[in-house]
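Removed from the display is one protein chain of the complex; every other protein chain stays in position.
Chains here go by letter, A and B, matching the order in which they are written, and residues are numbered from 1 within each.
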Amino acid sequence: MTRLVVRRLLLLIPMVWLVATLAFVVVAAAPGSYADTIDHPGLSAEQRAELEARYGLDQPVHRQYLRWLGSLAGGDLGISFVTKEPVIRLLARTVPPTILLGGAALLLDFVLGILLAVAAARRPHGWFDRVSSFLGLGLAGLPSFWVAGLAILVFALILGWFPASHMRSVAASGLSGPAGLADLLHHLVLPACCLGLVGAAGTARYLRSTLMDVRGERYILAARTRGLSERRILWIHTLRPALLPVITLLGLSLPFLVSGSVVIETVFSWPGVGLTLLSAAHARDIPVVMAVTILGAVAVLLGSLLADVLSAAIDPRTREDSP
Amino acid sequence: MRPSRGLHAGLAGLGLLVLLCVFGPVVLPAPPAADPARAALLPPGAAVTEVILTDGRGLVSPDVTVGNEAIVVRGPFRDTELSPAEVVSVRKGRFLLGSDRMGRDVASQLMAGGRFSLAIAGLAAIIALLVGSSVGIAAATGGPVTDSALMRLVDVLMAFPLLFLLILVATLFRPGPVALALILGMTSWMGLARLVRGQVLALRGRTFILAAQAAGASKTFVARRHLLPNLAGPLSQDTALRLGDLVLAEAALSYLGIGVSPGMPTWGGMVAQGHRVMVEGWWLATFPGLAIAALVISLALIGDGIQERLTRGARS
Partner (left out) sequence: MKKLLGFSIFLTITAACGSPEPASTTPASGEPPESGGTVVVGIVSDVQSWNPYLVEDLESEHVLSLLYPSLAVEQTDYHRHPPSFAPSLATSWTWSEDHLALTLELDPDAHWSDGAPITSRDVVFTWQVQTSPEVGWLYGYVKDFIEKVEAVDDHTVRATFTHVYPYQLMDLNDGPVIPAHAWSKIPFEAWGGADWKEQVLSGGPFSLSDHTPQQEITLTRNPWYFRSPLPRLGRLVFRISPSASGLLTQLLAGEIDFLQSVSPDQIGRVASRDDLEMVIYDNRSYTHICWKTDTGHLADPAVRTALTTAIDRQQIIDVVFNGFGRIAVGPVLSPFWAFNRNLLPLPYDPEAARAMLDEAGWTDTDGDGFVDRDGEALSIEILAPAENELRQDIALLVEADLEQVGVKVEPRFVEWGTLMAIMDSGEADAVVNMWEEPTQIDLEGLWHSPAPGEPTFNFGRYANPEVDELLAEVAELTDFADQKPLLDRIQALIVADQPYTFLVENTRITVHSSRIDGAEINAATPFFNIDEWTVDDAAGR
């Protein structure tokens, strides 16, 4: 078990290097530069050159790469072109809100997904199964920004139940303790639901089909002949083996969750990594875009590592260190 | 919903959408002309009267009075009084799905946008299919060094959250529609490469392939005769699901303001534009949103249906 974790962690290092290099190659291959985005046509050639020199854009590509890689290895992600602050500080500020939002969405995704799947699998092709699988399909098919826009219109504007944006209300800067937490959760509801419901639909669909597969296995039939209650069979004997692929799904759904956070954070002005990525992208703030992209990839790698370790912990068959 | 029925429903849905987008403009009655001054933001089903003038212009308004002396076309800002001599014809029309801010028929826009969305996603899927299967086959047959190099590349690319990678590339390159399809295709072939590699490796050990090779069949023959039919199922299932993802990805990029130019309305772009006036004209964002959903759902049903057939086929 420990060996597995250590080996996977060691494998992570060359992966991160490759990820970073790929991001650099893409950026270096792009036309234009930061100076192009400052929309003042009066900008003279000298001023432009001055800007490029200030940000090291005038050096040959391999120099830029080495310089950048060196500082990356030292934990220095550079300085934002736009806000002039160290990128690492920017990330330190924006990662926690994203983890909060993503965590809440993931929780919703799995709890709701499992409940729906179990309810649907209880009577396959029954009315609940049909309705929920149809709704699940619909949710998975609708663009998340469309759903979010509708949610804001209905729940923030018409009903006024939840705030339409941001992570805290203005007055909350003075709030602390339970009141502050309540304010935060109040703001979390809409974005987390918009992000999590789509995932829940997918999880439910996936888990339902594995549940159906497991139901056909011999030992379930055996359990049934032994006279165990349907409920017990479903919750203990069927669900547990079916959960294994769900944990794999957890690793796999992380990239979608991270991607989805860009859209949801933009719609809700949620102060996370996704919003930062988008505004940096619009301003061509290259150090920030690169850092966030790499961070996203690292998060995904860590997620799949976590999923592997978890499934190894649950399933004795994979626990032994087979190659 | 039973799987085979699901497959049929999916195919029917996809077929209907494609047919509507491609042949809709030919089959359906011509929509009223665009008249931004008098027929902007009319709700779905709005009945209008179209007045064609001698100089070829069409005035469209829900409120037109046709008299013997004069024809009055009313608008929110100005009324226009015309003498019968100026008018060639008067006909009734209807905006089935409403009109947009420029008085254009949303239904026609939706069909045009669908053609763009489908073309972009389709082209991207073809690119992904080509790149993915080439890489997969190369990895499976090219020896251990090629294999591990290619598979590491796949691992690295798969580690990037798709939208992050798309945003990075799209902001840097500001793509047109073809370039966007290329970018979408080039960032979504990795799953396919794994799939193809796995299938090829699995098939390689199977007896019928070994037998064919022993009988002296050429590589291309084996590939065409045995590999392709066995790959067709998984590939088409994967492609169906991928197409849905691509449509959604294109929509998200358009929404975030880094998709194709607004002069070229895709469904995603239409939702994004409609969002601005969600209160004034709910139909602008709603119908393209539903169209995307219908397309993605159809594709998901097809994907599931194929999956079901494959497993059933494997069992029997």
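Keep in mind that, in the parts below, a residue touches a chain if its C-beta (ideal position, glycine included) is under 8 Å from a C-beta of that chain, and two chains touch if they have at least 3 such contacts.
Source: prediction; values computed, not measured.
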Of A:Pro143, A:Pro271 or A:Gly296, which sits in contact with the chain we cannot see? A:Pro271
Of the candidates B:Leu19, B:Val88, B:Met102 or B:Leu130, the residue in contact with the absent chain is B:Met102
Using the touch definition from the top, which of A:Ala73, A:Val131 or A:Leu157 touches the missing chain? A:Leu157
Counting contacts across the full complex, list the positions on subunit A that touch the omitted chain. 32, 36-44, 47, 50, 54, 79, 82-85, 90, 93-94, 152, 156-157, 160, 163-167, 169-171, 173, 266-267, 269, 271, 275-276, 278-279, 282
In the complete complex, the non-displayed chain touches which residues of subunit B? 34, 36-37, 40, 55-57, 76-78, 101-102, 174, 257, 261-263, 273, 275-277, 279-280
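The definition used in the following text is that only the chains that are shown with their structure count from here on.
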Distance from the mean Cα position of subunit B to that of subunit A, given in whole angstrom: 25
Interface residues, subunit B side, partner subunit A - complex: 1-2, 152, 155-165, 167-169, 171-173, 244, 248, 251-252, 255-258, 268, 271-272, 275, 278-279, 285, 289, 292-297, 300-301
Which residues of subunit A touch subunit B in the complex? 15, 18-19, 22-23, 26-27, 29-31, 125, 130, 133-134, 137-138, 140-146, 149, 153, 255-256, 258-260, 262-263, 266, 277-278, 281-282, 284, 289-290, 292-293, 296-301
